[in-house]
Every structure is written in C-alpha cells, then in structure tokens.
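Each chain you see keeps its place in the complex, though not every chain is here.
Letters A and B name the chains as they come in the text, with residue numbers starting at 1 for each one.
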Amino acid sequence: MGNVSAMLDTYPADLGHVDRAKLTQCIEACFECAQTCTACADACLSDTGVVELIKCVRSNLDCADICETTGRVLSRHTGYDANLTRQMLQACMTACKACGDECAKHADMHEHCRVCADACRACEQACKELLAALG
Amino acid sequence: MGNVSAMLDTYPADLGHVDRAKLTQCIEACFECAQTCTACADACLSDTGVVELIKCVRSNLDCADICETTGRVLSRHTGYDANLTRQMLQACMTACKACGDECAKHADMHEHCRVCADACRACEQACKELLAALG
C-alpha cells in the first residue's frame, strides 16, 4: 500500500494537524484487515471444521465491511468531521477486537485464523493510536 | 425492499427479542439512504453550483458507505454482537445527521439535496428508534 502516504503528500489543500504517520498506518491497516477478513471468512467456509467456525465467519464479514468503510472515511480529508471520524474508529476497534478474539480461539487449529487474528490486532492498535493522536 | 421482512421471517434460527418492525424499517432506510447519497454526490458533481457543494459531496460519500455497512451488519443475526451493533447505529446516526444538515442547507436551491436530506433524516430516525428498542 505504498500509495497511501503518496496520496497524503499530494493532497492539494491543508490536511490540518493530523499525525501523518499514524494516519497512513491506520489506513493501510484498515485495507489490509478488510482483505484478510474477507479471505478468512472464505477459508473458514472451506475448512473441515466449518461448523465450529460459524461465529468466526460472521465476525470476519462484519470486520471486513467496517474496516473497508473506515479506510475510506480516513482517506477523505475534504470537509473533515472529527466527530464522525472518532465514531468510525471506535466502531472499527470494536469490530477488530471481536473478530481478533474469535479468530484467536481457533489460531492453534487453523492457520488462517492465526494470520487473521494478527491483522485484527494490528488494525485495532492502529485505530487506537490514531484516535489518541486526534486528541 | 419487500424482501427485508421476508428474510427476517425465514431466518432459520432464533432472532432473539428484537423488534422486527423497527429492524426491518432500519435496514430498509440504510439501503435507501446509501443509494440516495450515492446519487446526490453525483448530482452535486453535475450541478452548475458544484463549487458550493464540495462539502456536500464528501458528506454524501461517507454517509453512503456507512449506511451500506450498517445495513449489512443489521442484516446478519448469527453470533449477534449487541455492542458492535450499537456502535454502528451510533456512527450511522452521526453520518446521517451531518449529511442531512449539509444537504438541508442546499435544499431550497437544489432539489436533489432536498430529497437526500429527507432520506438522511429518515435513516437517522430509524437508527435512533432501533437503538432505543435494543435497550
């Protein structure tokens, strides 16, 4: 995702006092987590243990949708709405926490859940740090 | 959107104590608002007054993405997560309030903004009522 910071650098207006490193990291983590959760939902479906992974699929689908939307909202700077940004970061942290916890339960048995739990933890952390940096 | 309630009625497991009428109304409002906001962003772009509508386009794009994701989360009942549902409803209300307020400023001049402001108000209200019903 090398373009995330390039797009911040070429934004033609004032970005305000945002922490660019943390914003870049959070946008990248959101898109990464959206892809990983989409793939984990599909891996669960093809797993011989699918009946144990039903809740995991559902958490994956929610987390993919919410990370993607959060990544989109964070990629827009025009008419910045601090309140909405904060609420989406909060919802994204909640989705990543829930999905990361669910995947972590299956991480020993299912490698795809281990990779996905890590992606969820990383995204949750990136959202948390950006939220703190927003003040 | 006649299928929303049909899909609730044919859900093969226990839906819990949810208020089906309010859930149906909220899912319908989310998808409706997502479409209207997508169309309003595009109408703003083709409007002769586009330079006055820049913030409106941005609000429309956020609101479309957030309504769509909220509509998807509400359409899933397996492994229901009350906390995540509440936070998405809250974020959706905030997005609809912001977009509705912005569109309302242009409603006298631009008919597409008037229609969109109404869709945003209706979706905000449906989210509020569902949130209250969730207890």
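The working rule: contacts are C-beta pairs under 8 Å (C-beta built on N, C-alpha and C of every residue); 3 or more make two chains touch, one makes a residue touch a chain.
Being a predicted model, the structure only gives us computed values, none of them experimental.
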Full complex copy count, 2 shown, is 4
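Following the convention adopted for this analysis, only the chains that are shown with their structure count from here on.
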Whole-Å distance, C-alpha centre of chain A to that of chain B, is 22
What residues on chain A touch chain B, complex-wise?
-> 54-55, 57-59, 61-62, 65-66, 68-69, 72-73, 76, 78-79, 81, 83-84, 87-88, 90-91, 94-95, 98
